[in-house]
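For this depiction, one protein chain was excluded, whereas all remaining protein chains were kept in their positions.
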Amino acid sequence: MSRNWRNTAAIFLTVLLGCVLFYAGTDGFRAFTAESARTYKLLKDKPKFPNVTLEDSKGRVYSFSEFEGKYIMLTFIYTACSDVCPKLEMNLAEVYNKIPNAWIGEDILFLSISFDPARDDVATLEKYRKAFDSDGETWRMARIADQDELDHLLEEFGVIVIPDGEGGFTHNSAFYLVDRKGYLAEVMDFTKIDEAANTVLTTLKNGTGE
Amino acid sequence: MVTAINTGDFKSKNSLIATYLIIGGLVIAVMMIFGILMLLAQGGVLDLPPAAFYQFLTIHGTGMIGGAALAASAVMWYFLSNYVELSKKVFKLNLILSLIGVVMVIIGVFSFKYASAWTFLYPLPALSGGAWGVTGALLYLVGMLILGVGFLLLYIDTGRAIIKKHGSLGKGLGWDVISGKRAEKDAPSPTVVASTMVTIVNVTALTAGATVLIMNIINVVNPAFTFDPLLAKNLTYAFGHIFANSIIYMGVIAVYEILPRYTNRPWKSNRPFLIAWTMSTAFTLVIYTHHMLMDSVMPKWMLIMGQVLSYANGLPVLVITAYGALMIVYKSGIKWDMASGLIFMSMFGWVVGVVPAIVDATIVVNHVMHNTKWVPGHFHMYMGLGAVVMIFGFIYYLSKVDSGLQTNGLDKIGFISYTLGIISVSVGFLISGAISTPRRWATHFPEWMAPAVFGAIGGVLAVLGLIIFIIHFIRYVKVRGISGSDINEQKLA
Partner (left out) sequence: MKQTGLGIILYGILVVPPVKAYLESIMLLHMLVQLPLLILAGWFIGDRLIKKFHPFFTAWNTDGVPGMIFVVFITMYWMLPRALDEAVTMYYIELFKFISLPLVGLFLKDSWKKMQTLGKGFIFLNYLSMFALMAWLYIDSPIQICNNYLETQQKFLGWGFLVITIWMILYLLQAVFTDHSEKAE
């Protein structure tokens, strides 16, 4: 069995091609799942929060641009959710409690956005708000009534929502931090409360010390 | 008659074998020094930071298993190639891959502070509490994977060769002789039987190992992917225990081949011999569960099986081999020299080393003993006095038949020094275990220190002995082809 140079060259070529494929396919060995790829892309792109119209648990209607000048800590939920959302909100409450009062309301607001506007009306949101002991002011629960606006936001922030056919949704979850100008600043693992709180605190320190 | 081409073949075969053995021997010697340093630190003599201790622990375990397996595979290859047609290319490739793997492991441990012990138990590689980073863990895990790939290729080749010659692995174990379809006189030779067993258990072990290594790599790279830790532990020990265990089954080939040459009596595979090896093949595959006796979540039947079969694991082969060795030597007028002496001593070490293991494999005892130094006591005796002594015996055998190099008084001193050394190390460990000294602890209470220091002194004796063995072997490599006969193995008896 003779080995010619073409065969050897082909070996090197295929190995090289394979490595390139893997490098490109995983964003340089960083992202092996679509979810991590999404987070990685988000952090690279830093999309601007679209100017949607919100309706909160107190029945107030306003556009997102009213929050300009403040950091916004975001989650995406639906109130009928029985598995991941309560966990997500409980963890958000813990992060909320770790932020010094001086900054709350002044420099940062917390916002939980429902992607199930049909069911999550004002009354439902109000009930949900009480369940998590949020004040409705510095931590608001809101829905986006306009489906097109909602879809656009979910698309921009890479939130994937699949109806599971039984009235629920399968969706990815994370903490999102939007900066004072309305651009996405951080995407954080919602299961790591301390880590997330530290990131928020550092951002606030740097952002207020200017 | 031997042709010129054959001469060249022999020369390059033996030089490859010699390279394996020298690397294996040197690795073992260096690892012994790390062992001594650890015992000195535990004994309070040496001030070693705990982080360094765990790095030493990691490299000591990895290196000992790797070095001994490398050398033992050379023993197996040397003799097996007389019966079946093995690929020298694969044998060389294994050496190269092993060296690459070893270098990666060393860099990972010493430059990047990787210290999970050689068992790399999930999820430790990814969760070091800041002791080491992703790079260290990856270097170690990928290094182990490359080592594993080398050995896997080697065993695929031995399996292929055995199947080609004997028809199937079952026939390699002599099942048709056991069932009576074939006469005992046509049974495969003991070397083939042992090699078949090693091929079966190690292909299994290395495949399980590859799975668990890649799993750890995935977990290190992407901690969001988690796995069931209990299954991980099962696979890790299925890999680690079997692979470590196989060293003695490769080494024992030296016993089967060398003693007959010294006594001029053939070592034939008979039916009890074949049954014993088949039993040990099956047991070796399943008894790793004795590492899990403290995992209360394991199914009870598996643990009980682990206990019962552990008693039986090595015993069939051990008994048949020890008995065979005694019978072949009995009234044979054997000439005792370094090779035959070491080979005979290894049988003693094997027998004695198994006793503490059997004690530990008892569930009730295990709960108390398994995390004490009792267990290192067992495997230092078993490996140090059994498995690797077979390899040293082979080293002296090879240098004798291939060069006619004479041994001298120094070698005898080495023999005595090494033997006493390892006995002291093992006894030191066993005493520590008996007074409930925990294993894998960087620092000891004062009342635990004395046996550790005793063991360290024993370790120094053993290293001195080993250095003498290695010097002898290096002398052999230098005079190879100059003195003595290179091609025709000398008649020994």
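Think of it as A and B in the order they're written, each chain with its own count starting at 1.
By definition in this document, a contact is a pair of C-beta atoms (placed from the backbone, for glycine too) under 8 Å apart; a residue touches a chain by one contact, two chains touch by 3 or more.
Source: prediction; values computed, not measured.
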Check: Who touches the missing chain here, B:L121, B:I163, B:M302 or B:I474?
Finding: B:I163
Checklist line | Hidden-chain contact residue, picked from the options A:A31, A:A93, A:V122 or A:A145 | finding: A:A31
Next item on the list: Could you tell which one of B:V30, B:V45 or B:A210 touches the chain left off the display?
Entry: B:A210
Note to self: Even though one chain is hidden, which residues of subunit A still touch it in the full complex?
What the structure shows: 1-4, 6-7, 9-11, 13-15, 17-18, 21-22, 25-26, 31-38, 160, 162, 164, 170, 172
Notebook entry, point to check: If you put the missing chain back, which residues of subunit B would it touch?
Noted result: 87, 90, 152-153, 156-157, 159-160, 163-164, 166-171, 203, 206-208, 210-211, 214-215, 218, 224-228, 231
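To be clear about the criterion, only the chains that are shown with their structure count from here on.
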Margin query: For subunit A versus subunit B, what separation do you get between their C-alpha means, in angstrom?
Written below: 53
Check: If you look only at subunit B, which of its residues touch subunit A in the complex?
Finding: 218, 221-222, 224-225
Margin query: Touching residues of subunit A toward subunit B in the complex: what are they?
Written below: 29, 32-33, 36
